[in-house]
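A single protein chain has been omitted; all remaining protein chains appear in their positions.
The first chain written gets the first letter, and so on, giving A and B; residue counts start at 1 in each chain.
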Amino acid sequence: MRNILKTGLAAFAAGTLSIGLAQAEPVKVGMITTLSGGGAGLGVDVRDGFMLAVKQVGNDELEVIVEDDARKPELAVQIADKMLQSDKVDILTGIIWSNLAMAVVPNTVNQGTFYISPNAGPSQLAGKMCNENYFNVAWQNDNLHEAAGAYANSAGHKNVFIMAPNYPAGTDALTGFKRMYEGELAGEVYTQLGQTDYAGEIAQIRDSGADAVFVFLPGGMGIAFTKQYAQAGVGAPLIGPAFSFGQDILGAVGDAALGVKNTSQWSKDIDNETNKAFVESFQAEYGRLPSLYASQGFDTANLILSAMEKADVKDKDAFRAALKEADFKSTRGDFKFGNNNHPIQDIYVREVVKEGDVLTNKIIGVALEDHQDAYAAECGM
Amino acid sequence: MSTALLIEQILNGLQFGVMLFLMAAGLTLIFGVMGLINLAHGSLFMVGAFACAAVAAATGSFWLGLVASLAAAAAAGAVIEILVIRRLYDRDHLDQVLATFALILIFSEGTRWVFGSFPLYLDIPPLLSGAVRLPGGASYPLYRLAVIGVGVAVAVGLYLLISRTRLGMRIRAGESDREMIAALGVDIRTLYTLVFALGAALAGLAGALVGALQSVQVGMGEPVLILAFVVIVIGGIGSIKGALIGSLLVGVTETLGRFLLPRFFAVFIEPSDAAAIGAAIASMLIYIVMALVLAVRPQGLFSANG
Partner (left out) sequence: MTREAIVTAVLIAALLAAPFAAQAIDEPFYITLATRIAILALAATGLNIALGLGGLVSFGHAAFFGIGGYAAGILATHAFNGEPLFLGLPGTNDMIVIWIVGALAAGAAASLIGLISLRTSGVYFIMITLAFAQMVYYFAISWPAYGGEDGLSIYVRNAFPGANTLAPMPFFLICFGVLCTGLAAFRSLMNSRFGAALQAGRQNEVRLAAVGIAPFTIRLAAFVISAMLTAVAGALFADLNRFVSPSMLSWHMSGELIVLIILGGVGRLGGPLAGAALFVLFEFALGGITERWQLFLGLVLLGVVLFARGGVMGLLAGRARHG
């Protein structure tokens, strides 16, 4: 989709386009994200969050081009090439999945174009392959899992069963959990990627006598597991990263998710003005509650807008420095970048609760404060 | 490893196999009677699940949703048969592959257009929630037992339909000699539409039953489609009996492979590595089984064509 949304156009539809004020060339942002197929919900949320911020500021020097990658790495590369060579964008953003990010990001940043990640944070890009032009506004992939490990300690769990799909993000998740978790493992299981029937694994969990279960099963896999786990009535409490219990899928999981503890860098009840305004305006604009992905899209746009205030995007060094300052009002409250341009931030523990008829999350504690990822030391910046 | 756990895993394998049978039965019937490869069968599975979720959400009744899933999938099947599939019977398999591949794209994006990008909610009915005690100390979810029951009922029903009824006689005739059945004055167009709608309805039923256990989302039919093809090829294309045996073989192999292989490797190597290697081989296992079966019996286990 080639939505050239001139922000001013969206804000002042009645032709009151601001005249003059055009000191510099507009900043062109290319957004490659997943808008079709099974994982489309995440891309739609990132895009909607991003566009909301753009619209609110009404800065018509920001031009956004959005295209669908259909979750195919080859297609993402093709769109990136097009945006870099033909549209000549200044900044790329939008990719949801780590494997697509690994296909697009290294080339983009090596060519001197900025890439600002609203979701994926593979460990390579935080460590050895870190780059001055690559910024991550969301998290390094391990972060939420590390927080889950820390939470399992503080909740007194001593014998946890852990499970993830058998692919790099899955093994990273279990590694991240084990990095913080101090107890015994009741079992460690890798499932097939895309698997949707977990009867076999649930039987193993029941048999293992675990006192808690940690799963990293994003999207549809998480929906299926949570429902089946609740139906099986195993009883051991469920812990996971927010990816399986975000606002985007809670509706599909239903009451089976009630009471699940999950870790997230964002929640709709984080108490600050920016966040309150964000949640309200997102609901007003799109008629649904925002997910963490929407908050990440929103923060990404605001980061870019904050840098535009300070520097011209053509002056790469100045613009980079402006990005690095992260001088924007984040929905998460405090936000700053570490040496590897990944966030240093608090990660919360949330519980799935029901507000009226709507399932949502409520913060019940902080799992890790001012947490930085484990790969920052490997980064030469 | 306790006996109860093993029994539970075998039941899981059977339940998964029964699900596959509902998909595979329609596929193999359509291939046997019309000689058509239908890649869009997974889309009909998805249509069933979405119809069930939408109706269950609107009325609060899973059972109405189930009826809706049968009706919607059968209707969708009949419509695409009349508009598209009908023109493909005398084409070669290649054209059928391309056309039904195109139908997958249309169905997926069409569904997303109507229902949005986010997964839908569908839960099992209260009547079937909870677990039953089995002899030997195992307990098993009632809903999954019910699914096994539905699969057995469908298998028996299909057997009776094909061996005892007039429609079944025509279907059998259609499998063995298409010209003859037309010469006998049977309205072959209507017969084909009926068979296609029947296969579609079974896929829709499977989608609804699975949707309650898993997640109702765009693209949910594709993994099942591939497995259903594996099943009918193992069983012998066109043979309902082969589809049943193939489904159970694939279901049990897949489930037990995932369960036993990591334990097997854990005897030799670190549990963490064993889990990863076991899972890797388990994901390849049914394809290995399929290759072995075809290497020994190139026409599958129970080929309808000899």
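Here are some notes:
The criterion applied here is as follows: a contact is a pair of C-beta atoms (placed from the backbone, for glycine too) under 8 Å apart; a residue touches a chain by one contact, two chains touch by 3 or more.
Small disclaimer: the values here were computed from a predicted structure and weren't measured.
Of the chains displayed, those contacted by the omitted chain across the entire assembly are A, B. Contact with the undisplayed chain is limited, among A:Gly58, A:Pro168 or A:Pro237, to A:Pro168. If you put the hidden chain back, the residue from B:Val67, B:Ile82 or B:Val97 that touches it is B:Val97. Touching residues on chain A toward the chain that is not drawn are 1-2, 35-36, 67-68, 70, 72-75, 77-79, 81-82, 85-86, 98-99, 102-103, 106-107, 110, 122, 166-169, 171, 190, 192-193. Although one chain is not displayed, its contacts with chain B can still be listed: residues 31, 37, 84, 87-88, 91, 93-95, 97-99, 101-106, 108-110, 112-113, 226, 229-230, 233, 237, 276, 279-280, 283-284, 287-288, 290-291, 294-295, 298-300.
Definition applied: only the chains that are shown with their structure count from here on.
Averaging C-alpha coordinates per chain places the centre of chain A 35 Å away from that of chain B. Contact residues of chain A toward chain B in the complex are 35-38, 40-41, 43-44, 166, 171, 188-194, 196-197, 199-201, 203-204, 206-207, 219-221, 223-224, 227-228, 231-233, 248-249, 251-256.
The touching residues of chain B, when paired with chain A in their complex, are 1-2, 4-5, 8-9, 12, 15-16, 108-109, 112, 117-121, 123-124, 129-131, 141, 143-144, 210, 213-220, 223, 255, 258-259, 262, 271-272, 275-276, 278-280, 282-283.
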